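Step one of this worksheet: look at the structure below.
Excluded from the complex is one protein chain; the other protein chains are retained at their positions.
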Amino acid sequence: MAQPVSTKAAEPLFAARGVSVRFGGVQALSQVSLEVAPHEVLGVIGPNGAGKTTLFNVLCGFAVPDEGELAWEGRPLGRVRPSQLAGLGMARTLQGLGLFDRMTVLENVMVGADHHARAGFWTGLFGLGHRDEARLVERSRAVLARLGVEDYAERMPGGLPYGVRKKVALARALVSEPRLLLLDEPASGLSPHEMEELGGVVRDLTATTATLLVEHHMDLVMSVCDHVTVLDFGRVIASGTPAQVQDDPAVTAAYLGTPVADGEVS
Amino acid sequence: MQQFMTTLLGGLTLGAVYASFALALCLIWRSTRVVNFAQAPMAMVTTYVGLEVIEATGSYWLGFAVALAAGFVLGALVERLLVRHVEGAGDLNIVILTLGLFVALHGLAALVFGSDYRSFPAPFGLKGLHVGGHNVAITPFGVFTIVAVGIVLVLLVLLFRSTDVGLRMRAAAFSPEVARLLGVRVGAMLTLGWALAAVVGSLAGLLIAGGNLVFPQYMDSVVVYGFVAAVLGGLDSPVGSVVGGLILGLVLSFVSGYVAGDLVPVTALIVLVGVLLVRPGGLFSHVAERRV
Partner (left out) sequence: MSTLAVRSAALWRVPLLRHVVLGLVGLTVMLFVLGSLSPFRDAQLATMAYLAIAAGGLTVLTGFSGQLSLGHGAFLAVGAYTTAVLLEDGDPPFPLVGVMVAAVVVTVAVGAVVGIAAARLHGPYVAGATLALAVAVPSLARYLDGLGQEQGLHVRVPDVPTWFDDTVWMITGADVDPTSYVAYLGWTALVVTYVLLANLMRSRVGRTWRALSNDDVAAEIAGVRLGRARVLAFVVSTAAAGLAGSLMAMAVRVTSPSGFSVDLSVTLLSAIVLGGLGTLSGALIGSALLTFLPQAVTSWGTSAGLSDVRAAELAPVAYGLIMIAVVLLAPAGIVGSLRRVWWRRRGIA
């Protein structure tokens, strides 16, 4: 088992230490540790069934680990509720996108900005939140524009192309201006061109936002990530820069011989 | 002591009736994930049909059989013609559909059968039994009720657990797409589910009617308590429905007998809420509480 390579001098933004999860008789995760430094992109990869999804769910509070702990900015994090993520400065996307079908694209993003809203119940009741609403709209439109989909703002998500919908979901996560972005298989269903675009967005974001992504597509991972952690059978088997991980024989063995080329079906 | 026995046995009989109704609801839920609020009026209609046959032929059992058969047909028709077209359009729409049926059937029954109170015969005695020189506070009809429900429960469990058809029905309910790929005729299974449930519901209707007066609203209180019993036991579990029905019947019988009749609905509410807060999916369920 490779030693985790640590080149970080400063306190990591987000860390998981010794996380273990057991479902019934199956040990889904075993002593998994990883760290995300501010402004960096960490990729989590591994063959199917390696425990990536379980780990992801633990990291954002959807699953409680049997052992181990999470730390945010060096301080330990207790049981995190999904609705507290935004307050902490984290945002995640869902594999199924989870867009609100009965609301416009703009409204979808505005829900993500809820954290920034000032208007409460009574303001809403008496219709006084006009300025607050305008600010939210502006902020949401800005994020949509950044991703190049502002023209779709008034449309319903239902009839839109998959790539556009993925961007809307990403916009919804980004609008809360998170310090850490958790992406769940962001490249699935995207064309090579769209994947490149996504990579560019994630790299641009590093100025303000660190990213942790769970992914199958090696091309994206290798080109975008600063560090990569590899899981297999619920354990970390390698961790380091993309180049280091690519050369690691343990990783090659885990993937049955060769790193999988692009176009793998996830 | 006498009052205690009366209350106990009365509660068991009542509980058996709620259990049968809860079973019908559970069946439909398991096969189509729908709560059929129209179950009670459907049972009411089939009971009326049975009554007409009894009055025409003089034979209780013939009317009984016809009522059950009518239930089968009615259940199948409702699923085929109505529910089939609403599936997938959202839970609320299906609820409204069944509620609409609830309202329409009540009116139809009143139009066709009249809203007067009519008496419904019972095949077994309605006076208390004599066992070994003692007066037991249960009637032969009460015994029949409990036995009938018990038999139905066993048959249902056997159907679902041990037969091919039962397996297919369960597959169709939980994973229609996968079941279809495996060759299960999903549509037919759904129809069958509703038809069977309606038969059980018809049985409930007949059991309640026996020895009592029948009128278009006579099943309405059962709607509430049957539903509560089903929810109490867990909508997914037939055993839960029966246990829920029995518990509810007993509790309500005791409250009615020892405290006050008017407090019965409140008691039902308290029991229900109490159970659901501890086990949000009912007593026999595996549903996790919503993360709030």
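All chains are identified by letter, namely A and B, in their written order; residue positions are counted from 1 within each chain.
Here, contacts are C-beta pairs under 8 Å (C-beta built on N, C-alpha and C of every residue); 3 or more make two chains touch, one makes a residue touch a chain.
Being a predicted model, the structure only gives us computed values, none of them experimental.
Novice: Could you tell which one of B:86, B:157, B:171 or B:239 touches the chain left off the display?
Specialist: From the options B:86, B:157, B:171 or B:239, the contact with the absent chain belongs to B:86.
Novice: Identify the residue among A:52, A:92 or A:166 that touches the chain left out of the display.
Specialist: A:92
Novice: Would you mind spotting which of A:12, A:46, A:65 or A:112 touches the chain that isn't drawn?
Specialist: The missing chain is touched by A:112.
Novice: Which listed residue (B:205, B:245 or B:282) would be found touching the missing chain in the intact complex?
Specialist: Checking the options B:205, B:245 or B:282, the one contacting the hidden chain is B:282.
Novice: Touching the hidden chain in the full complex, which residues of chain A are there? Just list them.
Specialist: 60, 82-83, 85-87, 91-92, 94, 97-104, 107, 110-112, 114-115, 117, 119-121, 123-130, 132-133, 136, 154-156, 158-159, 172-173, 176
Novice: Of the residues in chain B, which ones touch the absent chain?
Specialist: 29, 35, 82, 85-86, 89-97, 99-108, 110-111, 115, 220-221, 223-224, 227-228, 230-231, 235, 260, 262-266, 268-269, 272-273, 276-277, 280-282, 287, 289-292
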